[in-house]
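The other protein chains are all here in position, but one chain of the complex has been omitted.
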Amino acid sequence: MNQVIAALQWLADGANWSGPGGLLARTWEHLWYTALALVVGAVVAVPLGMYIGHTGKGRTFAVGVSGAVRALPSLGLLTLLAVSMGLGLGWAVVPSTIVLALLAVPSLLAATYSGFDQVPDDVVDGARATGFSELQIVGRVELPLALPLMVGGLRAAALQVLATATISAYLGLGGLGRFILDGLSVSDYPRMLGGAIAVGGLALAVDGLILVVQRLVVPRGVHVAVGPTDA
Amino acid sequence: MIRFEHVNKTYPDGTVAVADFSLEVPSHQVAVLLGSSGCGKTTLMRMVNRMVEPTSGDVWIDDDRVSDLDPVKLRRRIGYVMQSGGLLPHRSTIDNVATVPLLGGSTRRAAHARARELLELVGLPESVARRYPSQLSGGQRQRVGVARALAADPNILLMDEPFGAVDPVVRNELQAWLLQIQDELAKTILFVTHDVDEAFLLGQEVLVLRTGAEVAQQGTPAEILLEPADDFVHHFIGGSRRHLHTEVRDGRRLVVDADGRVAGVATDPTGPA
Partner (left out) sequence: MNLAWVSANWPRIWDLTVQHALIALVPVVLSLVIAVPIGWASHRSRLARRTLLPFSSILYAVPSLPLFVLLPVILGTRILDPVNVVVALTVYGVALLVRTAADAFDTVGLATRDDALAHGHSPGQVFWRVALPLAGPALLAGLRVVSASTLSLVSVGALIGVPSLGYFFTDGYRRAFPTEIWVGIIGTVVLAAVFDLVLVAIGRVLLPWVRATDRTRA
C-alpha cells in the first residue's frame, strides 16, 4: 500500500505534470494516437459497414475478417510492422497507427452494419416508395437511426485503442505508456504506478464521455419509441 | 389512368407471382385488388411505382411507360400508403408529411405550410404536428401516412392494406373518411386488401384474385355480389356463409345477407354507397 501512496504522491506532484515529458503532454499524445487511429479505422470501417448494412452483401466476409483480426496479438503485429517497415524510430507512429486502426475496425464495422440492419424494413421500404434515392435512404433514414449503435461501437473501439496505445510506448513513442515502461526499466515504482493509474483514469473518462454522446445521438422520435401506443 | 399490359413476374427461384395480368384503371376511379395473402396483389401494385420490376409486360401511367421513367422521380409523383405506415420514426409528424416536397426541392417553410394544410385535410389536430410516430395512435398514424402520400399532390395513390393494422371501429371510421376525401380529391386509386367488405365499400371496380394474381372475377361490387363467377369467388366473398341474396326494397334491388343487412345495391352501377 505504501507504493500506492507513493504513486499518488507522484501524481499529485505538479512537477510531474508539466514539460514535454510531463503527464499533461503525455496525456495529449495518448489521446492524439487514439484519435488518429480511430479516424483511420472509421474511414475504412464505416463506409464498408454502411455498404454491407444497406445492401446486405458481404456480411460473411466482414464477420470472417473481423474474427481473424481479433485473433491477432497486437503486440506481435506492432513489433512486426515496426521491424519490417524499417522506417526507424522517428516514424514509429506509422506502424502504431496501422495496428491501432486495425484494432478499431472490427468493432466499428460490426456496429455500423448491425446499426443499419436493425432499421425496420418497412421504414426503409416506405422511404424508398416515397421517393428517397438510395443515397438519401442511407443518409437521411438509416444513418440517423443507426447512430446510437455506431457510437456504441466507437466506444468499444476507443477503449481498445486507448488501452493498446499504452503498448505503443514500446516502439519509443510517447503517450502514457512511457511512464510504465520507463518506470519499469529503472524500477521507479511510483512513476510506473502513477502512469498506470493515469491510463485507467483516462480510459474511464473517455468511456464516460462517449456514453454521454451515445445518449445524445439517439433520435428524439426513437427515444420515446417505447411508449404505450407502440404496438 | 393506370394500365397493366400482359404483365408477368417470375422470381429467380421459379415462383410465378403474376401471370399475364392486364388491367386498366380509369382516372379518378378506385380499383381494388382483393385476394388472400400471397396471391400477388401487392406485387402488382408495387409494379406501378417500380418497387417491383415485371419480368415481362408493361405498366403505363397515362402515356408514359413506367419503365422509361426514373424510379425515384416516378415515386415522388405517386402517393404510397402502407399497412405499417412506414413513417420515419426519427422525424416528427409534420416533417414526415413534408418529406416529399422537401425531397422535391421545396423550402422548409413552404413544405411545412403544405404539410399543415394536409394535416388539416386528413382531420388531425394541430397538436399532432410536433409528435413523433411512436406517440400517435394506430389510426392517427394511418392518417399521417395518407397525408404524406398526398403531399406532392399526386394523381395516383397506391394503398397497400392501409387500414389492415387498426382495430375494426377505427377501420370503419377511416374507410368512411377515405370515401369522403376521395369525393373531393378524385385521385386515381389502386387499393389492395384482403377484406371483402372493405373492397366492396371502397371499390368502383373490384378484382378478385387467385394465387399468381390470376383474375377470378372483375366487376363492380354489385356484379360480383350478385353473380359470382364461380365457386371460388362465391366462397371468397362469403356468399355461402352470409347467405347473400337479392331483395327488392322501396323499388330498389338490394343484395341482402342472412340477417337482412344490406351488403350492396344491385342497381347502382358505381357500387354501394
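As written, the chain order gives the labels A and B, with residue 1 at the start of each chain.
The definition used in the following text is that contacts are C-beta pairs under 8 Å (C-beta built on N, C-alpha and C of every residue); 3 or more make two chains touch, one makes a residue touch a chain.
The model shown is predicted, which means the values in this text are computed figures rather than measured ones.
Novice: List the shown chains that the missing chain touches in the full complex.
Specialist: Across all of the complex, the chain we cannot see touches A.
Novice: Which one touches the absent chain: A:Ala37, A:Ile52 or A:Leu77?
Specialist: Considering all chains, including the one not shown, the answer is A:Leu77.
Novice: Please pick, from A:Gln3, A:Ser18, A:Thr55 or A:Gln118, the residue that touches the omitted chain in the full complex.
Specialist: If we include the chain that is not displayed, A:Gln3 is the one touching it.
Novice: Touching the hidden chain in the full complex, which residues of subunit A are there? Just list them.
Specialist: Within subunit A, the residues that touch the unshown chain are 1, 3-4, 70-80, 82-84, 159, 162-164, 166-167, 170-171, 177, 180-181, 184, 189, 192-193, 195-197, 199-200, 203-204, 207.
Note that in this section only the chains that are shown with their structure count from here on.
Novice: Using mean CA coordinates as chain centres, what's the subunit A-subunit B distance in Å?
Specialist: The computed centroid separation for subunit A versus subunit B comes out at 49 Å.
Novice: Flag every residue of subunit A that touches subunit B in the complex, lowest number first.
Specialist: For this pair, the touching residues of subunit A are 120, 122-123, 125-133, 136, 141, 144-145, 219-222, 224-227, 229-231.
Novice: Which of the residues in subunit B end up touching subunit A in this complex?
Specialist: It is residues 46, 49, 51, 72-76, 80, 82, 84-92, 99-100, 103-104, 132-138, 148-149, 152, 158, 165 of subunit B that touch subunit A.
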